[in-house]
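Please see the structure below; I have some questions.
Shown here: the complex without one of its protein chains, the others still in place.
Note that the chains take the letters A, B and C in the order they are written out, and that residue 1 is the start of every chain.
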Amino acid sequence: MKSFASDNYSGIHPEIFKAIQRANNLHEISYGDDTFTAEANQLFEKEFGKVTVLYTFNGTGANVTCLKCCTLPFQAVVCSEFAHILADECGAPTQSIGCSLLPLKTADGKLTPEMIKPLLGRIGNVHNTQPRVISISQSTELGTVYSIAELKALCDFAHANGMYVHLDGARISNAVAALGVSMKAATVDCGVDIMSFGGTKNGLMMGEAVLIFNEELKTNAPYFHKQIAQLFSKNRFIATQFTALLTDNLWLRMATHANQMAQLLAKEVNGLPGVKINRSVDANAVFVIIPEKVIQPLRAQYPFYEWDAETHEQRWMCSFDTTEEEVIGFVKALRELL
Amino acid sequence: MKSFASDNYSGIHPEIFKAIQRANNLHEISYGDDTFTAEANQLFEKEFGKVTVLYTFNGTGANVTCLKCCTLPFQAVVCSEFAHILADECGAPTQSIGCSLLPLKTADGKLTPEMIKPLLGRIGNVHNTQPRVISISQSTELGTVYSIAELKALCDFAHANGMYVHLDGARISNAVAALGVSMKAATVDCGVDIMSFGGTKNGLMMGEAVLIFNEELKTNAPYFHKQIAQLFSKNRFIATQFTALLTDNLWLRMATHANQMAQLLAKEVNGLPGVKINRSVDANAVFVIIPEKVIQPLRAQYPFYEWDAETHEQRWMCSFDTTEEEVIGFVKALRELL
Amino acid sequence: MKSFASDNYSGIHPEIFKAIQRANNLHEISYGDDTFTAEANQLFEKEFGKVTVLYTFNGTGANVTCLKCCTLPFQAVVCSEFAHILADECGAPTQSIGCSLLPLKTADGKLTPEMIKPLLGRIGNVHNTQPRVISISQSTELGTVYSIAELKALCDFAHANGMYVHLDGARISNAVAALGVSMKAATVDCGVDIMSFGGTKNGLMMGEAVLIFNEELKTNAPYFHKQIAQLFSKNRFIATQFTALLTDNLWLRMATHANQMAQLLAKEVNGLPGVKINRSVDANAVFVIIPEKVIQPLRAQYPFYEWDAETHEQRWMCSFDTTEEEVIGFVKALRELL
Partner (left out) sequence: MKSFASDNYSGIHPEIFKAIQRANNLHEISYGDDTFTAEANQLFEKEFGKVTVLYTFNGTGANVTCLKCCTLPFQAVVCSEFAHILADECGAPTQSIGCSLLPLKTADGKLTPEMIKPLLGRIGNVHNTQPRVISISQSTELGTVYSIAELKALCDFAHANGMYVHLDGARISNAVAALGVSMKAATVDCGVDIMSFGGTKNGLMMGEAVLIFNEELKTNAPYFHKQIAQLFSKNRFIATQFTALLTDNLWLRMATHANQMAQLLAKEVNGLPGVKINRSVDANAVFVIIPEKVIQPLRAQYPFYEWDAETHEQRWMCSFDTTEEEVIGFVKALRELL
């Protein structure tokens, strides 16, 4: 059964699957010293320029590794109240690093320098945890996308105040597809210091990559990566998936498709009685308020999650494998229930 | 190229690979609430009896999850000086839990109650970390295997003194194949409280399982598992591999073969001039001292690791995919170099 | 120079000082196994009933010890946005335990069950940190005091939902003096599970006590206490101060006086032009908005801290050694500046 529940419900894209098959050769050196990993590293360099790459199993692993490279226990990570690192990782960054998270209210999931400014008063006061990282999600947990100008403003602000910028890119491909620029232009060129590059939600069997651009953050990274149990002995099986993802712009093709399906879905339900598109549809998510009575019967046909139990806002995620037929079928089911 | 370097150099067994292919269906519920995970759980119950199963990406992740379920920060884990958790995980258990490791000297990698007794004097003294877990590896990092009687003696001793037993079973299949009993008889029936069940070194693309037998340790386990970033969104792709592993005794077939290759290797090199089998060959590892001058040229043909740089003891690991031809070819190469 | 800056600016009350002198005898057993500690323990039992007492050096040490006894790393501590554990301890509880803090908005520094209810939805969801402790300050950081009914309601709510109640009693004496009941009636009888009993801000040279009422929390407490470096070798020198504090109600005499000075101060400035008492004066703190121009010159005569840089709300703390003359002198200085 297909669903609009999450882009992590989907399976493995055929080109990714072939890559795994290809890497299932005889013996390879373990822990990333193999040729498949070297190949993937080169493709990352082609896409981003000079970068240190560490492969991780999942997004939490990538985010924790990133934040650990940036933060000491008395320091704090500024994030949105909706940030995955705050809301969905069972306290992993805090527990693993000992640092604090400083969540900020934001209507659209995006941070701005103005929001962060009041925290600058903490700097130098030993009674307060010290803001050290601004962590943003791109696209955000609310399906919105920072513009290039917004990213640059945040990075400039961070650097001017002794902070790093971490980008949680579980859905970076969807964001970049939406922005219509290169990966590099949307990340390191804006000033991002370190990022989690998502694979699992964009057609991989599994795998994320920690990408370190800032030289200061590279030295200790391999030890943190190992210590939080994210160094994979048979790393070729993750690296090879990224090779496929970065070949012939597969990442872009998949993300563009998922975004288009979200646009189609939003267009088709727009104006239906009692249906309200509740947030800007920038990437592959549609946040929508629908009448309470249709939620259960619609969900019985196509699973999805309720975002807010009070307002009955629903989150509909499109995936690389969502088809036009499924979107149309979903909308048809909704129409009939309304 | 094939090697005798490590059982994690190998690839994916064809039956495992097919299982991944089978699970690459359309959409499945994430985070282990899917049907593939349920299927694997049932096979674990069939093999071990009542058990809580948590799937992890790698062995360090499994070990840390296990130890976290057993230990508070002022407590300590008793282990051998060769234990993977001490020697090869970059301090992951210590960092993640805050606990201490208490390593003990042991000639063959195996602990005994006698060795642990002197630590009992710490109990109740607030100035000392408190022994809480005995962690053993089966088979050990030295290729030896605890007998059933030895396991029972350790578990009884642990329980009589308020301690748990954790079994690091990265190579449990090799050990059980060597013991010639059932999985259950070799673990939970001996009194093991919690274990890491290895897959990666026995033909899986990746994956280990935390198996919790002791009811006291089950309550908090899912949170620890999530918090150390080992909960996989597309968990079906790990679970399905265990389904294949536990079907038609694939685990036993593979482990038995690897063990037989180690026996063959040991037999063939035994008695060669300057060659000394240095430890009991109980499972799939051969520890051997060879003349210094042949090490590099032999390694150039078949990679392997030096275990001890001073004594020039080498570790030769056999894998599920090691063939008789490779063993014979390796021995032939050695003979020619001698 | 005297001040209205903080009750930790003050020195040692003469009766406390005499107690230190008395304990400066020849040799005593270290780490709390001495007769002075036994004597203080008895007085605590007399005041609170059955209780386990651990002496700490400071309030942060006491709070961290308390929270560590209640919390595992995946659990969370619910607190007010103004809580000392959140705002003034440089992240100590989070770093030391690995747990998260869940701050709640509150106008008067006091939590209510209604505020906490929305967090109950997290329980059982492995992606969320799990609420485990409600931590309250009595009196609060805003100088307000929970009523007995409010305390009972919070404790009942906590226990009904599987949570503990921690009371940060850095100023518990001021609160109890304000409530006009016994120490026991205001704490353990309301259902408080564990508390930090403050001494430093009420006439001690130094020292706080962790008081554990809930049997479940007692077992591991001595190890946590030692491990966070709060076990004092010459413990008699802290214990003896508490003996003096708990003798002839010295704690009550001092706290009552400090509270009276705050009442006097509030009464005297009330109605002055441009002066606004901004919060309920329940204990020994007066929060007041005064014209910006008088702040600096007034502070030059009597130091105090600005609470809110935007609203120019000031915090004036009275201490056990604040005199009526000082209050009158301070008000006179303010009048002249207005």
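The rule is simple: a contact is a pair of C-beta atoms (placed from the backbone, for glycine too) under 8 Å apart; a residue touches a chain by one contact, two chains touch by 3 or more.
A quick note: this is a predicted structure, and the numbers were derived from the prediction, not measured.
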Whole complex considered, the hidden chain contacts A, B, C
Out of B:98, B:143, B:169 or B:222, which is the one that touches the chain we can't see?
-> B:98
Per the whole complex, from C:2, C:127 or C:335 the residue touching the absent chain is C:2
Of C:37, C:58 or C:130, which sits in contact with the chain we cannot see?
-> C:58
Mind listing the subunit A residues that contact the chain we can't see here?
-> 31, 72-74, 98, 126-127, 130, 220, 222-227, 231
Write the list of subunit C residues that the hidden chain touches.
-> 1-3, 5-6, 8-12, 17, 20-21, 23-30, 57-61, 64, 89-92, 95-96, 200, 205-206, 223, 226-234, 237, 303, 319, 321
For subunit B, which residues touch the unseen chain?
-> 73-74, 76, 87-91, 94-95, 98-101, 121, 126-129, 309
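Criterion: only the chains that are shown with their structure count from here on.
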Just grab the chain with the largest centre-to-centre distance to subunit C, centres being mean Cα coordinates.
-> B
Superimpose the Cα atoms of subunit A on the matching ones in subunit C and note the rotation angle, 0 to 180, in steps of 5 degrees.
-> 180
For which chain is the distance between its Cα centroid and the global protein Cα centroid smallest?
-> A
Taking each chain's centre as its mean C-alpha position, how far apart are subunit B and subunit C in Å?
-> 50
Using mean C-alpha positions as chain centres, tell me how far subunit A is from subunit C in Å, no decimals.
-> 42
Rounded Å distance, subunit A centre to subunit B centre (Cα mean) | 33
Can you tell me which residues of subunit A touch two or more of the remaining chains?
-> 89-91, 95
